[in-house]
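Pasting a structure here, questions to come.
All protein chains of the complex are present and in place, except for one that has been dropped.
So, chain A:
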């Protein structure tokens, strides 16, 4: 197997594919009582309110509410969802029993998601957030911590440890050593850049194109570096 994979292609031909990180917003179907005989009737009625929106929509089954109950057969359950034009792609929030069942039904297991706080649709509209050009972080970003600058740049004036993660829809600037992960342009902005004074990152990503530490040029480590995206390639330049 290994020999076949390695032997039949020459090393310098480009790969016929590319793997890269991406993020999409998915609908989640929170399953409260899958055994309710009227489950699919109610669901069909709901979908009928906006058939164009739901047609072939990828959907995650949020099973948190039923995680402690015995799993239902997800193969049958998903077949019924597909009849209603939904495309189930995975589950989340369930126990190992459910997860085995899901994998058997060809579904992915997503980590438990954090659902956004419900937005109030009643009463006065919420005031628009004050436009901000950058989020400033002055404390060290430690292993396991995650900082996200939504719709803005992110500036960190302290160290970013291995295992820490910076995310920004805009550019990222780091003035302490950057040892963790930095993901700029997370909403798809290909012009976003990453600047750092002491480059030693675990992972760098711009608009979903990423590079891990192992594949970075070792001579850049410890130096001031900027990273930009040029035609689906990450360019690392000394500053």
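Simple rule for what comes next: a contact is a pair of C-beta atoms (placed from the backbone, for glycine too) under 8 Å apart; a residue touches a chain by one contact, two chains touch by 3 or more; residues count from 1.
The rule we apply is simple: contacts and distances are computed from a predicted model.
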{"item": "Hidden chain of the complex, named as in its UniProt record, picked from \"Septum site-determining protein MinD\", \"Cell division topological specificity factor\", \"FAD-binding oxidoreductase\" or \"ABC transporter permease\"", "value": "\"Septum site-determining protein MinD\""}
{"item": "Sole contact to the chain not displayed, among A:163, A:208 or A:224", "value": "A:163"}
{"item": "Sole contact to the chain not displayed, among A:90, A:140 or A:208", "value": "A:140"}
{"item": "Those residues of chain A which, in the complete complex, touch the missing chain", "value": "139-145, 158-159, 161-164, 179"}
